[in-house]
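The other protein chains are all here in position, but one chain of the complex has been omitted.
Chain naming follows the written order as A and B, and within any one chain the residues start at number 1.
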Amino acid sequence: MAAAGLRARVTGRIGGLALAFDLEVSAGPLAVVGPNGAGKTSLLLMLLGVLRPESGSIELGEHVLFDPARGVDLPVEGRELGYVPQDYALFPHLSVRQNIEFALQCRAGLAPDEVEQRTGQALAELKLTALGERRVTALSGGEKQRVALARALSVRPRALLLDEPLAAFDIAARRQTRAFLADYLGKLELPTIVVTHDAADARALGARIAVLEAGRIVQAGSWAELEARPASAFVAEFVAEFVQA
Amino acid sequence: MIMTPRLSTRFSPLRRLWLCAALVLLASCQQKEAPAPTPAPAAAPAPAARQTLTIFAAASLRDAFGSLRDEFIKTHTDVDIAFNFAGSQDLRTQIEHAAPADVFASADKKNMNELQQASKVGAPAVFARNEPVVVVAQESAASVASFADLPKLKRIVIGGPDVPIGRYTGQILDNASKSLAADFRQRVEANVVSRELDVRQVLNKVVLGEANAGVVYRTDANSAKHKVGIVTIPPELNVIAEYPIAIVSGSTHAEAAAEWVKFVLSLAGQALLQQAGFIAPAGPPPT
Partner (left out) sequence: MTSTGEQRLARRQQLQRALLGAVGGLLLLFLALPVLGLVAGTSWADFRAGLAHPLVWPALRLSLLTTLVSLVVTVALGTPLSWTLAHTRGRWARAAETLVQLPIVIPPAVAGIAMLLAFGRRGLLAGWLYPEGWSVTFTTSAVVLAQIFVSAPFFVQAAVSAFRRIEPNLLIVARTFGASPWRVFLRVGLPLAAPGLAAGAILSWARALGEFGATLMFAGNLEGRTQTLPLAIYTALEADLRAAQALSIVLMAVAVALLLGVRAALGTAPSRAVSSSRAVSVPAGGP
């Protein structure tokens, strides 16, 4: 059964920027794109619960994460969202295995052998078993990304949020990792949002694309729709970018 | 990288910086050697005949010398006076290390004699005497009728062994052990909680109520008359402190220094000192 969808309709004000989103993610990942300062990262932080919107609601299937009208505002710890930030946020003082164990240990009620078992599973799934004892500071970019994914997914989140997953890669590695990520995310069956500024990333990773400009979604749809009928100058330029890449 | 021809001219930024640094260094080398730092606020040396007299004096002379200064400057309008009040032993150390004092007034002869032997001061003259007394905190005043009750008090503060008042206290306690009770000194010392580094600190602790009793000079006790109880020490046990004053060798204000010493020894000066509670330098101790 496919995972329940993520629905967010919020307004807020961050710094001087007024934000208003209405987005939905169910089948296939949603790529959120837009110029710098458009509010892409703020959107993720609002979903996570780090930033509080002024009004609206965030729902994940039948779980309500945020809805002031109903008095619901789950803290970050309770939303069960997976987050892979741009720098991966791996704990530098822990090994690869310990990073994943940490996530599992945070879940109440998991016995130590279950923690061990699920850690092994997570490592195997992303082909990290050989790197288990390695210090995270000694990993390549691609390896770090896989550890971050393994860690985030080991606790079986209800949705997955990725911030600029390919920003740290050079051109060659980027193409390779993009293909891997597109394949992996496609198979996940988890509501997934990928924030990116890169057209090729958006096209490969997002089943649908939402374009954010100055805090608002100016267009949302498939790549083909954006290409055919760009709703703004930025969208048109953005789509054109891909041809050049 | 564009290399501008400016780098080869004489006034490139870096060379300007070097020139400034060199000038600053030269200027500072030519300045006269700065005087050794002293804790007292020194008035800036003024133009023409105005001079600043630097007087190092025992802490117990603070109030008395203050009144003396007020009188002195009325008749000596071209002199500013800067005081450095501290424990006599500290002042002695500073003078030994060429602190720029013009006059030294000590709370005991020991420190003065040591300086005289080292030729750091001229011939001293005793200008006042001071009587040690016991001061008692208000809370404890009721339980102390006489000096003999001192060992009863639980928190006693006295001067350190090398502070004049501390030395006198030791001698007084020894006298008491001989006359009153053989273990008098022992019992008192069992209740000593601190040996302060100047007499004013002893007084402060009693005034604040932190200590029940302390041994200070009568002049100090007088300055806190309404805040503490005063218990006289029996004259047969007491040791009267003698305060000598002398001009510091090498003083650059020898004349003004001599004027000050003369004033201190004069009838007017002596009257002010006795007002503060000091005893005249000669004559029998008080009964």
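By definition in this document, a residue touches a chain if its C-beta (ideal position, glycine included) is under 8 Å from a C-beta of that chain, and two chains touch if they have at least 3 such contacts.
Just so we're clear, the structure is a prediction, and the values are computed from it rather than from any experiment.
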Answer key for A:62, A:77 or A:113 versus the chain not shown reads A:77
Residue of B:59, B:95, B:150 or B:163 in touch with the missing chain, whole complex considered = B:163
From the listed residues A:8, A:30 or A:45, report the one that touches the chain absent from this view.
-> A:45
Among B:52, B:194, B:232 or B:270, contact with the omitted chain is made only by B:194
Footprint of the hidden chain on chain B, which residues?
-> 1, 3, 7-8, 14, 17-18, 87, 89-90, 93, 96, 139, 154-155, 157, 160-163, 192-197, 201, 205, 208-211
Can you name the residues of chain A that touch the chain not displayed here?
-> 14-15, 41-42, 45, 48, 50-52, 75-83, 85-93, 102-103, 106-108, 136-137, 139, 144, 151-152, 155, 157, 163-164, 168
